[in-house]
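For reference, the structure I am asking about is given below.
Other chains dropped; remaining ones untouched in position.
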């Protein structure tokens, strides 16, 4: 069954079309690789999907419900990760995770240390994020994602700053997510060769 | 090299300074105790009461020496800071950091004794008078130096930052000293003159000078002790410090 | 129920962050002490004059210090992407806004309230005026925080919010100031502070109910500009 459907979507910046009308049809267990040159509008499209940017589209459905007008049903089951990592420098890794989930009205169900181990942050659980390296920070930003039960992941360059093991790791997390019936849209630049996407969408300027 | 300079240089090495401090700490402490006891005895019990202020004037024997020390230590701290910044002598960083809390203590004593003295003489504990205000500000300066030093994770970085602040803050010292002349205020002007004639009676003066000398020795005593501790803390990785710690055990 | 846990989670997060930044967080407080101190120094000669003006000076200073703290309301959450994260998830924004205002008051408002006796002492305020001053300041800062919540939400995404914030906040502060320092004046003049305090309480209540809703609506404005 199709989980997320988008028809004939486009975004404008300063009254100019960013990319040609795109269509997305994503089933459960499928993921889409979103490609395109720097500045083509990948980040903008992802932001538009979650309602942070105006989107023109013929239709947009999530689990059979129309979400073009009201994003509510989509947002309840979606997690988006943008270029800004939304983590607090002063808080420790686990505190960041706990509060990110808590503010979304949830608690950590699995063991936080196990989650940290999953993203390769063993030994840094209680370090303030400020003292982590660039790649380690990225891993912290991934934590709320895997601790949440979101059906749809929208990830903006999740591989940037990660080392090769980190990239493999994200692919493994993605596989787990997909086998549980989740879906994902991932914007990336060619680091995604490790696993074949179910769909590929290359944005081009109109 | 000039022998004095050579001596100073050799003193700059941590183990030498450590030994030097250990040798002099008892003597300075002893001198402070003896001089202080004599001065305070004569000041508090033997000197005649002031014809205007009565017995309350005796607080002068605490107030004035600590007021002098609060200014003196700040200047000294700035000098250490300058040396630490220019010639990067680690010992001066330590001496500077060691002097700061002692100076803050003397400043606090000045303020407290001044307030206690103010009640009987001016009828109020506190007045926004020039000298009181600027002495309060001196206390803030000390706090700033201490706070800045502690804000850095690294001891040496903190000391260097504090040294810059100590140096910049020196402008306040003359202001405090001359504030009684620049502003028309409650606080009295200078009565003790090193050059020229003091306006205070000799039987009151000499105990005061004794207490002042005692405060200097007390300062040396506390300074050497603090510096010694700081030095050990900073050099704890070095072999001489480890040997010393092992020897002590 | 989940709204409540989300709000309390945000509350704890903000308090934890404030604790980590305690030195920065105390700046408005330091500022208030500084203003009062400098005024005391410059006007210090005449003690009676100083104590007569103490209450209005304290009220103004506290509101100004509170105003300075508004900069912190949403700036960081907007800059590091947290705000976008909230807007793109199913959280109840007005519940979060209420939590943010509460945390903000507990950090800034409460510290100003606790400092008020010190400020009063520095300006040699008549001790008998202290109770009414404290009550009025407590309510006043709470109301002021709500005003700050809305104003900061309106300007959170703006590149140039600075002076706008002042323009929005200031006129809204005036009623609080009038009734707040009015209450103290009344006691000073030997009258009852009751009606002034009641009016102040009414204002604060109204603000507390409406401000989170208004702030939640405002935060979505301008989300097309990524941080």
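Each chain carries a letter (A, B and C) given by its place in the written order, and its residues are counted from 1.
Just so it is clear, a contact is a pair of C-beta atoms (placed from the backbone, for glycine too) under 8 Å apart; a residue touches a chain by one contact, two chains touch by 3 or more.
What you see is a predicted model; the values in this text were computed from it and never measured.
J.: Give me the full-complex composition, label by label, with copy numbers.
T.: A x2, B x1, C x2
As a convention for this text, only the chains that are shown with their structure count from here on.
J.: Using C-alpha centres only, name the chain that sits farthest from chain C.
T.: Using the mean of the C-alpha atoms as each chain's centre, the farthest one from chain C is B.
J.: Taking each chain's centre as its mean C-alpha position, how far apart are chain A and chain C in Å?
T.: Inter-chain centre distance comes to 37 Å.
J.: What is the distance, in whole Å, between the centres of chain A and chain B, each centre taken as the mean of its C-alpha atoms?
T.: Roughly 61 Å, centre to centre.
J.: Indicate the whole-number Å distance between the mean C-alpha point of chain B and the mean C-alpha point of chain C.
T.: Measuring from centre to centre gives 41 Å for this pair.
J.: Could you say which residues in chain C touch two or more other chains, in rising order?
T.: none
J.: Check each residue of chain B and list the ones that touch at least two other chains.
T.: none
J.: Under the definition above, what is the set of chain B residues touching chain C in their complex?
T.: My answer: residues 124, 127-129, 133, 151.
J.: Taking the touch rule as given, give the residues of chain A at its contact with chain C in the complex, in rising order.
T.: Those in contact with chain C are residues 43, 47, 50-54, 72, 75-76, 78-80, 82-88, 90-91, 95, 98-100, 102-107, 128.
J.: Residues of chain C touching chain A in their complex?
T.: On the chain C side, the touching residues are 2-3, 5-6, 9-10, 12-13, 16-17, 20-21, 79-82, 84-91, 96, 223-224, 226-227.
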